[in-house]
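The structure is given below, and queries will be raised subsequently.
Yeah, one chain of the complex is gone here, protein chain that is, but the others are all in their spots.
Entry: chain A
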Amino acid sequence: MERHQNSVTRTPLNSVVVQRRSKSKSYRLSYRSCLGATSRLCFTPALTARRLNTSRRAPKSHNITEKVNPEKLALLVKTEWQLSYVSPLYQFRHTQLKSYSRQLSAFIAAEKQQGLAVEVEGPQKTFRVSFSLVQGMAESDDDAETVLIQIHSKPLFARQDEPQRPVWSGWLTCINGNPDYLRSLPKDFICLPLFGSSGAEALTTLVKSWFQQFFDCCFGPLEISHTCLQWLMALWTNCHTESSIQHLKMIWTLPVVPPLQVTYTVNSEDAWELWSSVRKEKEKENKAGEMAKDEEENSIDIEEVTGFMQGLKSHFYRHFRLDLSAGSLDQVSTALGSAKYKGRIKISNSRYMITTLTLLTECALLKMPI
């Protein structure tokens, strides 16, 4: 396949031409079938379940500050983002960002005129939108470059010379997306399945409707499933030796009347010891297996993740005779970041951002409507 090696803004070209024969039959690979086929990243044999990869590479800290503009990076970390998934965008061009900025500003102004936008602090506000690229985050050749959107505005009663401040931020990204799926998309479709937003809900709705109108896509809420939260717990704990997690905190809710919230905070050293003991046990089991040693060290299986969680739950049960499985895990947090079931993520340390976003991209791709 031909690739433009040197272009600054990269819109991945798909040389795979897909023909739609009829409405009912589509030759384009659905994400489901990509999981069934042998994919480099996936070990799942079954075609039935749509689920996350059962095995993934252990996160290495990425010196991401070398690849990505540190100012842009600073905008992404330490903020809590609300996540959504987005279906592929039709005719989105990374070269048209300036034009998109103008169009979205005009759209917001028009919607406010019509009175559709719910009260966003006063009638006099003008919003200025800026689309920008966050280069260097894409991991594979198939990933589209991350796009950052900011909406600036002057606060009410601001002086003339006071600069506008960002009142809303959002981004679209695809990190280590499943290559089979990405390559199977028809020409003109760009896949940036993960959308994060922070700021007034009214503005988020406006941005989403603009995207929906202009790029014929659809948005949906992305919950961070229980499995995904467990993965994040394990992946973050795995990083402890490189950068301390400081603590591993889980928040569970038990369905009793009135609802009971359990906050289970584990000391970082102890969490790390438990995690590595679970990995060692797995290693012993694999000794007879075919995997090469470094590949083994590098990959983490879902069984290790669930084993880790099981250990934590059993320690809890031993003391309180309360089974946490009866409840739901709402939040997981460490010094590296926090994730909430209702789809909120905060990445506190840029070194592990790529790993976290890879996992979330996978979650978003699982939600693709087709």
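We take it that a residue touches a chain if its C-beta (ideal position, glycine included) is under 8 Å from a C-beta of that chain, and two chains touch if they have at least 3 such contacts; residues count from 1.
Keep this in mind: contacts and distances are computed from a predicted model.
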item: Name per UniProt, for the chain absent here [options: "Centromere protein N isoform X1", "FAD-dependent oxidoreductase domain-containing protein 1", "Hemoglobin beta embryonic-3" or "Histidine-containing phosphotransfer protein"]; value: "Centromere protein N isoform X1"
item: Sole contact to the chain not displayed, among A:226, A:315, A:344 or A:367; value: A:315
item: Touching the absent chain when the full complex is considered, from A:95, A:126 or A:263; value: A:263
item: Residues in chain A touching the chain absent from view; value: 254-267, 269-270, 273-274, 277-278, 280-281, 311, 314-316, 318-323, 326-327
